[in-house]
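Let me give you the structure first, and then I'll get to my questions.
For this depiction, one protein chain was excluded, whereas all remaining protein chains were kept in their positions.
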Amino acid sequence: MQSVSGDVHPEVSRLSFVLCYEVRMLDTLVFGSVVFPLLAALAVYFVRGDAARNIIVPVSVAITAAAALGLAGLGSFSYSPQAILGISLNGLITVLDFALLGFIFLIALRMGNLLIMGLTVLQVLGMVYLDFFLMDHGTQVTGFYADSLSLTMVLIISIVGGLICFYGLGYMKEHEEHLHLAKSRQPRFFFFMLLFLGAMNGLVLANNLSWMYFFWEVTTLCSFMLIGHDGTDEAKTNATRALWMNMAGGVAFVAALMFLQKSMGTLSVQDILAKSAAPGMKTAALLLPMAFLCFAGFTKAAQVPFQSWLCGAMVAPTPVSALLHSSTMVKAGVYLVIRMAPAYQGTMLSAAVAIFGAFTFIATSALAVGQSNGKKVLAYSTIANLGLIIACAGINTSAAIAAAVMLIIFHAISKGLLFLCVGAIEQKIGSRDIEAMRGLFKVMPRTAVITVIGIVTMMLPPFGMLLAKWMALESAATATAAMPPLVIMLALGSALTVLFWARWAGVMLGSTVPGENPPSEHQPFTVRLPLLLLAGGAVGLSLLSPFVYSMLVAPATALYAKATAYTVSMGVFENNAGVFAVYPLFLLLGVGFVYALRAAKKVGPEAASLPYMGGSQKVVDGKIGFNGPMNGFVETAAGNYYMESLFGESKLSKSINVIAIVLLAVMLGGVL
Amino acid sequence: MYMLSNVLRNIMGKYSTRLYPFETRPAYEGFRGKLVNNIHDCIFCKSCQIKCPSQCITVDPKEGKWDCDPFACVYCSVCVDACPTHCLSMENQHRKPAPSKFVVSLQGTPRKSKKADKSAEKPAEAAAPEA
Amino acid sequence: MSRTIIPFGPQHPVLPEPLHLKLVVEDETIVEAVPALGYVHRGLETLASIRDYNQMVYIVERVCGICSCIHAMCYCQGLETMMNVEVPSRAKYLRVIWSELHRIHSHLLWLGLFADGFGFESLFMQFWKIRERVMDINEATAGNRVVISVNVVGGVRRDLDKTQQRWILDELDKLEKELRQLMKTMLDDYTVKKRTVGVGVLTAQQALQLGAVGPTLRGSGVAQDARQLGYAAFDELDFEPVTSPEGDSWARSKVRFMETLQSMDIVRQAISRLPDTELAAKVPGKPTGEVVCRVEQPRGELLYYLKGNGSKNMERVRIRTPTFANIPPLLAMLPGAQLADVPIAALTIDPCISCTER
Amino acid sequence: MGLLENWINKGRLKSPWVVHFDCGSCNGCDIEVLACLTPVFDVERFGIINVGNPKHADVLLVTGTVNHRNKKVLKNIYDQMPDPKAVIAIGACGTSGGVFRECYNVVGGVDQVIPVDVYVPGCPAKPDAIIDGVVTALDVVKAKLGLGEMPKVTVID
Amino acid sequence: MPTHSEILNATPIAADAVVAQARSMFDQGYRLVTMSVVDLGDGNVDIFYHYDLDNEMTHFRLTHPKDQPVPSISPVYFAALLVENESRDHFNLKFDGLVLDFNRTLYLDDEITSTISAPFCKISTIQKKD
């Protein structure tokens, strides 16, 4: 813990120099990751022109990423900047809070949306009550606090998010060409993108819950703006839906702030967590605000029944979806739930959170099975994984928390990668439908293979996602809170995810000549770099997962429980419940994979044969098919089973929403 | 579930497989198997050729040749019924498969008698099958 | 909705014969089924112009090997009507015996294939195992297991002596016992019923309008059986058409199962009443005129239209086989069915493409 | 590699998987082929399985006459069988076109379209004959592998 | 009195009455057994319509020029589809209003349709194969 002191002793002064240096360093870095993106955002907004943007965006995301790395290098800290440019930060944020709410109110007014207006007014009233009646302005609350959980988040936000912004440069150019816009709206787009990064960094670093609330609302606003970016009717409706759902979460957040301030007398996360550890503290007075915070987290993480805003967000340009899904917005929700996990550890609330998360996991996995729209599959799978993370938070053992953090890391990378892939595919083939991606290998070999790598890292060992899922399942099974329904939901959900991933990967590889090298594919630099880095990251970090675990994850879990979740030696994770041998697996599977690839290469075109078609196979104009009725050529077609009647949105959504609402009611009611 | 008793009975009892070709059972007497011609009794009257529904017999009275394509024969025994001298008959064993096709070509003594010559001169009504 | 297009055949393990269906499925539900035929078409009706009317007996037998004997019988009966030949009554009874033996072997064969159609391998094996008894009877009495060539215009070529008759009755008793052991499995087993009940439903009215014949028609509850017309010796034997009103695949399999038992009974009746007469009548002259004749094949009503012109070659031999009539009903059954039910629905008309296309 | 080669050859002789294609057969031969698989004849004794898919098969059993439509199918199926492979033509129809060889839509026997290794006469060929045919085909395969002599043709015995 | 084989006694019918007749048979519940076509050798064909009601058959005979289209009854009796297509293959007859016209490809391939104009016509000879 560092704090600024003004001593004179030489030794002390040397030390204080170091400290000062570090504090200044910290200043710079926090500034770099929180405020700098805002400045960069303003820069892109005002300095118009492609050339300038093409410089500002890469440079600023690089700086943000560097700042994030720097922060991570420094390790945990707590830090309380008092003022910026002479203005008290607390005051500033309060003012900005109201400005923000006012702005949202204006938007709602213009749309004539009473619901959002109402939700905004509630928040304003709550904040007024909190700021002017409850708050004891004398107490000092540490503004920023970072442990390895927040630092992990900062890294993800800055690096993955930064790559997405970079990808956005090329994407938006082409996107606007498709739309034939008279005036480029890119400045506005990148303004919100960069602002988003800053707000997210602020959110995860904030220790003062009211600051966190501010950043929280900024992300809400940004997402609203970005979802509605294209300005179509659908975009507007979906943006509005996103807004009201998140505002509902905001109301819960404000409520939580009021309750906490009242019962705990502080809004410092650190203090609350510390106090909650004392025996006998976990009463309704603490748990009720916790439940509200969880609820806020659920809305932001688009858990059922709020899944529709995230699916609706698919209308936005792909970088937005990528950003919302992988590294930012929704992760804010789960971050909050995990952050507060120790406070409700071992309570019924925790069990309820676990069940709720598991339910989201299975429900949205089932919904994903019914989708042929690639982006929607990604969306539902995101929600499912967030559900799994929340379930882990609810299970609330050190292994479960480790699983949650691992999931956050690896999901962000793989999902970011997949979104960018789908974006690139969509721009080339004009569709985001999985069926349209049949045989994509023949058209976009490189992207297809990278997408498959992305999918494989999502679903199979020895990659990080699966390591995390393994941790999740084992901790669910061995936790004292293990209830058969929870385990069964997780088991079914994970089988469902295999279903929709495997078929997607399979159809993309479709090709017809062994040893065939399809014409090489041009990938713009703004696509290729992020794809390669993310794919490399997904694979490489999985290989490094023992390090990732011991450097980032283990310290984060240390906060939650005394027992370490796993011991890692020689790349083998082990605890009482199980062993996961990362290195040996990587080694054996890697060797096998290389061997398989070489065997596949060896089989050349001379072994080629057409598919079996009952003996009537035929090729006409390079199309494969068969000789059908009337001696006519019939081209084959194949479709995945989406089983609308079982897994269709229209079929499932209603009952899922009802169950979810009941679960939420039980969760909130159970606290009281 | 109803099948259970059946399969159990099967496994308790002896299998019903006939272990052909390692064990053969006596053939049924009336089986229409391989067509054979006792060429010495053949009078080359062409009855068989004319009646054969598959048109697989070619009789050449002048040369005294009786040809039959065993791969086009449908083993109906119409020729056997039609043969006036009963020189045609059917064994009760099937004809064995072969790696290549052939025609059974039998050489007898051409009949010198007038009557036989006459009947031979009658134009054949159906075309001869492929050789 | 994503569609899959499946070429079902012409070579396909569940269809031993080359029927080809272009199936369009959505999640395994058939939305379109278009047939393609012609893989077995030989054009054998034209052989009438180069084979005489006696030789044609052996050719029509090979319209389809499964009920070969019944084709020949129908053709001979038509010619006998045309040429006004009175067939000796022993021949009539023998025709009944052999044609009913054919029905038994054909139905057993079908029951087996049907079992294989829903993946019940051991049941398939049992039906084919007991079917060998009938094949042995054919081989021993007629000289061939399948294409028995016993019919000629005017009567039959072979006789059954007393020992053979007794042996046939013995074998039928054993066969009946074995068959009855399989009855519960075929008609009551849970898994079997799950696959057959409600699959390929055809109402009586639909069946008639689409021209269904045989068990396909009787499985929809219509009691029509060409044997009621009393050809051969059927006018002197007791039997009632077997029907089942449900109209689904299960009903059709039940009809065939019960008909197998019924045929055994008919054979027993025929043997017990076998009169002592000649085997074949003399056939004078050459055929002239037009005749239409019908018999009941295992798959249903068979119709021959024969036209003679006074020469030894028939002017026209036109064969309308039962499967030909049952294909439109099949096409009506498929849309809306599940892919897994296609073999079942297709098999329940007992398709015989060989006779459909001739 | 010698040992493995020997084993593989042994496998080839002991595991002839068949695919059955019905070119225009009257079903007489078809049902006899099918009967071979069933308990009384049970060719699985020889390792024979009816695989129903040319890509898995070693031996193609063809029944029936070749006509203008199915000759393409026959060729397609033959082409989809991986080497080494053998073809057995069954019945009068398969070997020569049988009674139908003068019909207008009949091309003739199987050997008009693809090379045939064994001809099984009969109408229909009875299961015993089909089993003999497979045994002969195995002898042909053996001869082709250089492990034995080509089976003799007996015209008259 | 139903009989299994009868000397054909068919009511002549005119081409323009065929469909109306079929409709009335359909309404009376008759089953279409089949149609038969015979080439008369004088440029005409006989087309027989065989109907059945409770095992009793009724036949109609349409004598029709080979080269003129025949009204199709397949819109009334779907089952006529196959036999009409078959006659199209065999006699090169054309049918007006056929619900699914295979256009002479039901059974036949180009090898046949390009060398024989109608295999079942009287004066066509069977192609010999060597």
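Labels A, B, C, D and E are assigned to the chains in the order they are written; within every chain, residues are numbered from 1.
Here is the rule we go by: a residue touches a chain if its C-beta (ideal position, glycine included) is under 8 Å from a C-beta of that chain, and two chains touch if they have at least 3 such contacts.
Going forward, contacts and distances are computed from a predicted model.
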The complex's invisible chain, by UniProt name, from "NADH-quinone oxidoreductase subunit H", "Succinyl-CoA--3-ketoacid-CoA transferase", "Molybdenum transport system permease" or "Glucose-1-phosphate adenylyltransferase": "NADH-quinone oxidoreductase subunit H"
Shown chains touched by the chain that is not drawn here: A, B, C, D
Residue in contact with the excluded chain [from C:S122, C:S272 or C:S311]: C:S122
Listed residues A:V128, A:L179, A:A274 or A:V498, member touching the removed chain: A:V498
Of A:I488, A:V620 or A:V662, the one touching the omitted chain in the full complex: A:I488
Residues of chain A (touch criterion as defined above) contacting the omitted chain: 438-439, 441, 459-461, 466, 470, 473-474, 476-478, 482-485, 487-488, 490-492, 494-496, 498-499, 501-503, 505-507, 509-516, 576-581, 585, 588-589, 592-593, 595-597, 599-601, 603, 607-613, 624, 636, 638, 640-641
Sites on chain D contacted by the missing partner chain, in the whole complex: 7-12, 14-15, 17, 38-39, 42, 44-47, 49-53, 55-56, 58, 80, 82-84
Residues belonging to chain C that touch the chain removed from view: 4-8, 12-14, 25, 28, 115-116, 118-126, 129, 189, 191-192, 194-195, 338-343
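As a convention for this text, only the chains that are shown with their structure count from here on.
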Contact-graph separation of chain A and chain B, given in steps at minimum: 2
Longest centre-to-centre distance from chain D, chain (CA-based): A
Remotest chain, chain C as reference, centres from CA atoms: A
Rounded Å distance between chain B and chain E, as computed from the means of their C-alpha atoms: 39
Computed distance of Cα centres, chain E from chain C, in Å: 24
Residue list for chain D, restricted to those that touch at least two other chains: 21, 39-40, 53-54, 69, 73, 77, 97-99, 101-106, 123, 126
Residues within chain E bordering two or more other chains: 105, 107-109, 119, 126, 128-129
For the chain B and chain C complex, residues of the former touching the latter: 1-3, 5-7, 16, 28-32, 51-54, 74-78, 81, 90, 126-127
Chain A partner contacts - residues on chain D that touch it in the complex: 21, 53-55, 72-74, 76-77, 79-80
Residues of chain C touching chain A in the complex: 1-5, 7-12, 20, 22, 26-28, 34-36
